[in-house]
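One chain of protein is taken out of this complex; the other chains stay put.
What follows is chain A.
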Amino acid sequence: MLDVVQHNHYLLAAAERGYVAKLNIQENDKVTLVKTPTDAMLTAITLAKDDTLWAVGHEGVVLRSVDSGNSWQLVYQHPNGGVLFDVQFINEQHGVAIGAYGLFLRTMDGGKTWQQEFHDGLLPPEDREYLQALRAQSEEDYQFELASILPHLNRITLVEDKLFVVGELGLLAVSTDSGKSWHRLNFSYQGSLYDVTATRQGIWVSGMRGNLYYIEQQQLTKATSDPAARIKDKKINFPEPVNINTIACNQGACLLIGNSQTVWKLDNSEVIVVDKFKSKSFVSALIVDNKFAYLVGENGFQKLQYAN
């Protein structure tokens, strides 16, 4: 299982082989598996404001469910296949899905049609300069190069009116116009980033090998007004050199989930161990009722009780 979302008293997890696992919190955490029309691995699941569930995955599939995840329709499959890693809906009609090699899809009509977009704002300044030079010579070469130069996009997060994207090669970008234009932040880490999440004071970014960063809100504001500004980020000491796949926050509490049997939490900019499991590693988590977290990973769901 690779991602999880809550809908009423259900947890829905995107899983391998085109399955969605549905856990009923009110019924003793009973899990049922729902087969979707695809065999491909589903990598992300999200809930739009109109209670529509969306899931994306390998082979460029976009799936929709309007009945709490009991049945799924394949609404779109990218013609070139490709791998989708995340999906977000800004409102009922307007959604974006992102994935490997800069794959960026947008719908404006509630998922009926999807268009691919290429955003050079996701590239580092030197690549952008190179592309601009190329564009001056040939628009065709520019489009071709843009399509192949883009990094993997791993996660897209919506915080109030801002969209954040993280990805390969230290990509951390922000958009204030629903992802139509992107603003890449000059960030100190150059490895892959896997999650970005925001609290009132600032944003947390996690990546490979225990790389965890905190960026204050004012740094962000500064960066959005001046693209060239080098932002000050704060590296948080992380005890194990594993990929941090997810930062799961709810009402100020944040759990850190990585390629590990250990689960950590953030405690005033410090990372402390919450629990160690004997099962396989985890990919994502969801905090429910501020007392429990449901972790998802290789072994399916794992319930965790923690003191806040």
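The definition used in the following text is that a residue touches a chain if its C-beta (ideal position, glycine included) is under 8 Å from a C-beta of that chain, and two chains touch if they have at least 3 such contacts; residues count from 1.
Convention: contacts and distances are computed from a predicted model.
For the chain of the complex excluded from view, the name given in UniProt is "SSD domain-containing protein" [choices: "Spermidine/putrescine import ATP-binding protein PotA", "SSD domain-containing protein", "NADH-quinone oxidoreductase subunit J" or "Peptide ABC transporter permease"].
Residue in contact with the omitted chain (choice from A:His7, A:His94, A:Arg128 or A:Arg209): A:Arg209.
Among the residues A:Thr43, A:Ser65, A:Thr107 or A:Gln302, only A:Thr43 touches the chain that is left out of the figure. For the options A:Ser192, A:Ser206, A:Gln219 or A:Gln302, the residue in contact with the chain missing from this view is A:Ser192.
Checked against the full complex, the candidates A:Thr197, A:Gln219 or A:Asn259 give a single residue touching the omitted chain, namely A:Asn259. Although one chain is not shown, part of chain A still touches it, namely residues 2, 16-17, 39-41, 43, 58, 81, 83, 85, 154, 190-192, 194, 208-209, 241, 243, 245, 259, 278, 281, 283, 297-298.
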